[in-house]
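One protein chain is absent from this view; the other protein chains keep their places.
Coming up: chain A.
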Amino acid sequence: MEFFKSDKIYNFMGKRLPFLGFSSLLVIASLVILFTKGLNFGIDFAGGTLVQVQYEQKAPIDKIRDVLNETKYKGSSITEFGTPEEVVIRITNTSPDIANDISDEMHKILDSTGSFEVRRVDMVGPKVGNELREKGLMALGLSLIVILIYVSFRFEWRFAVASILALAHDVTIALGAIALVGVEVNLDILAAILTILGYSLNDTIIVFDRIREGVQTSKESILDKVVNESVSKTLSRTTLTSLTTFFVVVTLYLFGGEIINGFAFTMLVGIIVGTYSSIFIAASFLVQLKFSISDYRAKEAEKLKKQKEKDKLRAMYEQGTV
């Protein structure tokens, strides 16, 4: 079985401006959503308490709301979670008292609403929330710097900049989608974002590797053509790997249960955007940055020359003819 004719070269770079335009639209739309609607920060980052309760019958949401409104937890949000029997109560308060915390109180308060089991209580104090947020941003920032350094070292600085731009493109669109759907942003969503980062980078680097190889081996000196050839040749691999990963994430989304739903959704968007960007966008950045094949070849030749001289010198030295 084959997806694409392996000898066919598609003219991706010829249509790069429309694709870049489409991507710009997506990125701008994402930014607008992010700045107007904003992300729905969950308790991991915003602090607060979450109580997940499972009733033996259909959860009496109105009754729970009535009962809670009589207490200091007035105005807590109560939502169905996965099944009609299960609800999640979100409270903005936190209680630093270990011996008597919100879960004890909840047990008492909800006593009259039916027979239930408290399945999960998460409480994150404001200090921890801040710390988690800072650490998350720190991880994201550091990852980008490390990628920049590594790719610059292994390829060339324009490859590094292009891959970072492609990543920024993917992550922005994924965040936009999260904001649009209103997925609650918790630590696991951060993990998903960081995975998208890794995944999309993976994809991009494999395409870039082909371009690097093309620049070094083919006689072609027009960058557009080398890029077209490289992207076309990696097309089968890109789609195949994306499909297998996509299958797994889809099953995770369908069968993983409510808790993993947000994670799977984020990954799903990330994989689609990541695949799109490594085929249509990442290499376009490279072309836009005016990567020069002749300069690169000259540099490589220079490197090779130096290496050869060194080897020659060593050989002479070892034979004792210096």
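Quick note on the criterion: a residue touches a chain if its C-beta (ideal position, glycine included) is under 8 Å from a C-beta of that chain, and two chains touch if they have at least 3 such contacts; residues count from 1.
Here, contacts and distances are computed from a predicted model.
The listed options are "Deferrochelatase", "Protein translocase subunit SecD", "Acyl CoA--acetate/3-ketoacid CoA transferase subunit alpha" or "4Fe-4S ferredoxin", and the UniProt record of the chain not shown names that protein "Protein translocase subunit SecD". The chain that is not drawn here is touched, among residues A:Val161, A:Leu187 or A:Leu289, by A:Leu187.
Considering the whole complex, the residue from A:Lys72, A:Arg154, A:Arg297 or A:Arg314 that touches the absent chain is A:Arg154. Within the set A:Arg65, A:Arg120 or A:Lys225, the residue that contacts the chain not displayed is A:Arg120. Of the listed positions A:Phe12, A:Tyr73 or A:Phe263, the one in contact with the omitted chain in the full complex is A:Phe263. Residues of chain A that touch the chain left out of view are 1-2, 6-7, 52, 54, 95-99, 101, 103-104, 107, 117-125, 127-128, 132, 135-136, 138-139, 142-143, 146-147, 150-151, 154, 187-188, 190-191, 194-195, 197-199, 201-202, 205-206, 209-210, 213, 233-234, 236-237, 240-241, 243-252, 254-257, 259-260, 263-264, 267.
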